[in-house]
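Only a single protein chain was left out; the remaining protein chains are all shown in position.
Now for chain A:
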Amino acid sequence: MTILTFTLILLLGAYLAGLAGSLTGLGGGVVIIPLLTLFFHVDIRYAIGAALVASIATSSGSASAYVKEGITNIRLGMFLEIATTAGAVIGAILAIYTPVNIVAILFGVTLIFSAAMTLRKKHEGALTEGSRLSYLLKLNSSYPSKEGVIDYKLKNIGGGFSIMTLAGMLSGLLGIGSGALKVLAMDSAMRVPFRVSTTTSNFMVGVTAAASAVVYLQRGYIDPGIAFPVIIGVLAGAFTGSKLLMRIDVKWLKIIFSFAITAIALNMIYNGFNHKF
């Protein structure tokens, strides 16, 4: 295989990753890492570098639209970014001491968890009473919907903050956006309405990934020959996805994609235990 064929296949894979990511909410890294390691047999460290680049591209690309619509809670995002960036830096340091097969196994487990999270029923209702901390930190807000502006209040800020630290660590260690964990922290712990938690999670992924990407870039994980088809493919895919999202029902797509992800994850865990990385 020449570099040209490698690039073209990777470009197509990254396009599909961006497309699937923007339609199902699972970030680009979820597809990029298995594609590079299982299909191309690329070292998992190069794959992590590529996945971080993919995460930032997807996040910034789609967040630019959501932020303008006023759904994203910028204050909540900024406050929780303290937890995710600190976690990401710790995760990137831990990555030096973690054997690659352990990284692969952890990645597989996170994938299965993310797939399950995608299929879970989400909270839609908005709380009318928030906790004391939610007022102190000015985290309560409102968002536009078809039925008009909906006000919401938040609770359990501490719980959400702790889960976010864990999400940041995984993100730094594995090179993924860990959007599923971020949504769990906001949706289940803090009771942020579904639309707000998904868009705010997306908004935060870019900053979390950038915090660890800086470390990975300096460590030589980001290879230009892998990075450029990933950036272009993911951006084009995410753009197509955001256009399609208005017109198609993604329910079945989410179910099929979740099963595919689970199969890939089991493969990675199996290879991890057999030291095939």
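Methods note: a residue touches a chain if its C-beta (ideal position, glycine included) is under 8 Å from a C-beta of that chain, and two chains touch if they have at least 3 such contacts; residues count from 1.
Keep in mind that, in the parts below, contacts and distances are computed from a predicted model.
UniProt lists the omitted chain of the complex under the protein name "Membrane protein" (options: "Membrane protein", "DNA-binding PadR family transcriptional regulator", "Acyl-CoA dehydrogenase" or "TldD protein"). Between the chain not shown and the residues A:Ser212, A:Ser258 or A:Asn271, the one that touches is A:Ser212. Checked against the full complex, the candidates A:Leu19, A:Val42, A:Val103 or A:Ile157 give a single residue touching the omitted chain, namely A:Val42.
Residues of chain A in contact with the chain left out of this view: 1-4, 6-7, 36, 40-43, 45-46, 53, 56-57, 59-61, 63-65, 67-68, 70, 72, 74-75, 78-79, 81-82, 85-86, 88-89, 92-93, 96, 137-138, 206-207, 209-215, 217-229, 231-232, 235.
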